[in-house]
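Okay, structure first, notes after.
All protein chains of the complex are present and in place, except for one that has been dropped.
Chains here go by letter, A and B, matching the order in which they are written, and residues are numbered from 1 within each.
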Amino acid sequence: MKKRTAQLRLVIMTLLVPAAFLPPGCRKKPEPSASERMVIRVPMFSKIQTLDCGNLTDVYSIGVASQIYESLYEYHYLKRPVELVPLLAEGMPDISEDHLTYTIRIRKGIFYHDDPCFPDGKGREVKAGDFVFALKRIANVKYMSQRWTDWNGRIVGLDDFREYTKGFRRESDVDYSVEVEGLRALDDYTLQLKLTKPWPQLIWYLASAVTAPVPREAVDYYGKDILYHPVGTGPFRLKVWERGFYIELVRNENWHGGTYPTEGEPSDWENGYLEDAGKPLPFADAIVYRIIEEFQPAWLMFLRGDLDIMQIFKDNFAQAVNPDTLTATPAMAERDIRLLVFDDPSVFWIGFNMQDPVLGRNKPLRKAVSRAIDRQAAIRLFFNGVHKVAYGYLPPGLEEYDPNIVHTDYAKYDPAEARTLLQEAQRIHGGPIPPLTIAIPGTSNLDRQIGQFLQKYLEDVGLQLRVDYMDWPTYLDGLNKGKLQIFFSGASPSIPDSLDMLMGFCSWNWGYGGNHFFYSNPEYDALYRKAEPMFPGPERTRLCRQMERIMLEDYPAVFLNHRVSIAIIHGWYKNAKPHEFSYNTAKYRRIDLEKRNRYKELLNELKKKPK
Amino acid sequence: MPGPTRESNSNNSSLQPGAEEHIPPGRSLWADGIRRLRKQRLAMVCFWIVVFYLGLAAFEWIAEVRKWESPAFIRWNEIVGPSYQKPMVPYEWTTADGKTEIRREWMGTDFMGRSTFRRALYGAKTSITVALFASLISLAIGVPLGAAAGYFRGWLDELIIWLISTLSTIPYLLLLMAFAVVLRDKTVFGLELRGITSVYLAMGLTSWVGICRLIRGEFIKRKESEYVLAARATGCSNTRIIFSHLLPNVFHIIIIDLSLRFVHFIHAEVILSFLGLGETDKPSWGAMIDAARAELARDVWWEMTAATIAIFLLSLALNLFGDALRDCLDPKLRVD
Partner (left out) sequence: MTVYIIRRLLYTVPIVVGVLLLTFFLFSVVGGDISQQIAGKNADAETIAEIRHEYGFDKPLFWSLDSQFIDHFRKALTFNFGRALDREKISDKILRGVGPSLSLTVPMFLGTLVLSISLALMVAFVRGSWLDVAAVVLCVAGMSIPYLSFIIYGQYIFAYKLGMFPIMYMPEESLLTSLALPVLIGIAAGLGGNLRFYRTIVLDEMRSDYVRTAFAKGLSTSKVLFKHVLKNALIPIITSVVLSIPYLFLGSLLLERFFGIPGLGSLMIEAIASRDFFIINAMTFIFSLLIVVFTLLTDICYAWADPRIKLE
């Protein structure tokens, strides 16, 4: 028995000890950036979902994909207010008199990235048919694209095509050669779209990576794995995607080329954004996106010089930002670190379910909740006082934003008035108001703090608030089905068009359509219908602002704040102008390699300096 | 651990000619155990600490239900200072009636300016409630199943063993998290599971295996003992045997297991809070520790420390007391 147990011990130890030295899956590491190679290093705070252009929904995926794919149009990098310029298209589209037919010419000589899916691995030229294929794929019900809702009912014949695809078992069985009347390639370089009704927003959608041309070869070759193998035409192509770790894009040698813009806003000259006017793009040889889910290590990496750009959160605000001037603190300035402060068009709110028996017919109650909340205090507590109070719904940055909205009292903090309103509310309700319930999508510490904040302020005016902290899927489910009484949410426009935001209050968009307030106002609906086919202009702006006021009067939500973002960059990261809507901006960015290589010395010098 | 006291043998009266017959009074396991326990100072100190915590929890609970306003320490939601005020550092504060005074908070304040000390006290109620409910649920499942398995044996026993083995095969934390996630916001038998209730249920449903095994083992051992055979000979029904004879004799095992499991539940609540599955509305120790992650980056150490100390004292007291109790109630160590 002695020998046996000793043997056993030996066997076990032999098994375990080598395991101790297993390198973590022998994974690839990002190559140490040689000092001559220009590599842009960016942190990402969440994993990306997919690099398949037809199914891009989350911001991070779109961000990476937009360097790989290109679409017909793109945003001008420097001009504000934002405007589109042709990218893969030859000039702006030919739009018919009735605004229903768009004829777009495609540039010749645009080639896909070299990829094994092509015969002998060489990327072929882009044809108009590829754009047709991209949209048909999104319409294919078996492909299960989340982007279909954007195109639902827009293009003549496409909905029928979708019906047609329902008859197939698998995505790959679908016969794409079926003609769709509103989506045709007139010849190899001409694309024609026919709309069911005027859709002024179409042009913005044609500037998104979602409508990038898709080569049939890639879809057939990769099947469901296409999300790992993006084949685009952009200035960068995918080299490495270590899931959960990092993504590396490298320069596309076959890129059709582009140059840095030569004009912009007046302030661009002083900010140095026009130093590289006219130079060929891209500047960088590679981009490395590091996935770092915790804030602390990301911040330290940035300070060490291992990241070129970083976000300002609550936790590094004090160290990096001077709260009065919103400029970099001396500690940052001496390392040649700068801040970029910009409006991030968005709005956050506490939404009411207008179909709720307690809230729906009781405007004084809803108004009381609005008056009870001190938005300034919330911004101070949760956002370092940087965000702007939301006096209305449309955020600054959109054309139709009304600067006069700040003079209204929709965002007033007045607990005394709230109490008076509550008495009125009680009368309407026919008794004391029962405890209200708000759903907050998240269980993190910040979410809890927000919940407790709201509870406190409502309690101060005599309202009881219960907080339900939900995980995202449960929350979404409740939101779409109208199960939540009050909810904490927000939105930002994906295109620079206010109607994109205003449709969230149309009665035909209840639930899944985006109207989570289940709000219905015939006057509002009528105005929306009127504005819908209009192209941006003074008349449309007037209608939008009118709609906003009508909705605000009904208090379907308590609007809280518009986000102001602060990014922090190193002095060597050039041309980093924030763009609120465009994602394909990496090609414009440049690294002053000499400066970056000297950073470590700079740090050492600073350490030696007497404090 | 201090060893069991050795009682001197009682006088064997038959050896003393002429002395009266002296039959020592019988002592039950409990009385004996408690008597021995009393003599251990460390254990008694721990006992009183546990009682203090329980009393605090009960007090906080009553105060909440009856909406008391005083004493001051139950007002955990009151803003007493600026955000993240350091502990023991004096600061100026204007109360609601306009008076300005200099105050010091023992354990500082949280992000909204509420007293960390008061929140830690309230946390006792949260954690103890969770542990209590979870214990009750696991007992309610484990004891009957263990008794049935041990007493009736046969196919019932096989079935229950199978159930136990299956549950033990799944790693505890995985099982707990799986239950907590799935049960969250579900409606079971018409009962809506809000937040913390699903936690009680998850903990209870995953922790009954230990006590079940223990009870089953004891029942099997004692089933064939003399007093049970005697009871059966006199025609006692099974129910009577189980409830009047067997169960009371395993009661001490239940108590010991309970005391140790209690600690375990309190620690599990901390982990579940960290995972976002715990109590979120009211202060809880787990939530305070979870908040610490972001707070420590700004050198705010007091919330976490308060919660850790609170948990530490209670766990230590329960563990030491449980150990002492087990030693004292262990019949093998009795020498009479």
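Basically, a residue touches a chain if its C-beta (ideal position, glycine included) is under 8 Å from a C-beta of that chain, and two chains touch if they have at least 3 such contacts.
These figures come from a predicted structure and were not determined experimentally.
> Taking the full complex into account, find the residue in A:Tyr112, A:Tyr222 or A:Phe245 that is in contact with the omitted chain.
The one listed residue touching the chain not shown is A:Phe245.
> Which listed residue, A:Met44, A:Val64, A:Leu227 or A:Ala378, touches the chain dropped from view?
Looking across A:Met44, A:Val64, A:Leu227 or A:Ala378, the contact with the absent chain belongs to A:Leu227.
> With respect to the chain omitted from the figure, which of A:Tyr112, A:Phe131, A:Trp148 or A:Phe302 is a touching residue?
Spelled out, the listed residue whose C-beta touches the missing chain is A:Trp148.
> Which of these, A:Leu186, A:Leu300 or A:Leu606, touches the one chain of the complex that we don't see?
A:Leu300
> Pick out the residues on chain A that sit against the missing chain.
1-2, 4-5, 8-9, 12, 16-17, 19-27, 29-30, 32, 47, 49-50, 57, 141-142, 144-149, 152, 162, 166, 224, 227, 243-245, 292-294, 296-297, 300-301, 306, 471-474, 476-477, 480, 512
> Contacts of chain B with the missing chain: which residues?
Touching the missing chain: residues 1-2, 162-163, 165-167, 169-171, 173-175, 177-179, 181-183, 186, 263, 267, 270-271, 274-277, 285, 289-290, 292-293, 296-297, 301, 304, 308, 311-316, 319-320, 323.
Criterion: only the chains that are shown with their structure count from here on.
> Approximately how many whole Å separate the CA-defined centres of chain A and chain B?
So the centroids are 48 Å from each other.
> Per the contact definition, I'd like the list of chain A residues that touch chain B in the complex.
Residues 295-296, 314-315, 318, 381, 442-446, 448-449, 451-453, 456, 459, 466-471, 474 of chain A touch chain B in their complex.
> Quick one: which bits of chain B touch chain A in the complex? Just the residue numbers, please.
Going through chain B, the ones touching chain A are 77, 79, 83, 111-112, 184-185, 194-195, 276-277, 280-281, 287, 290-291, 293-294, 297-298.
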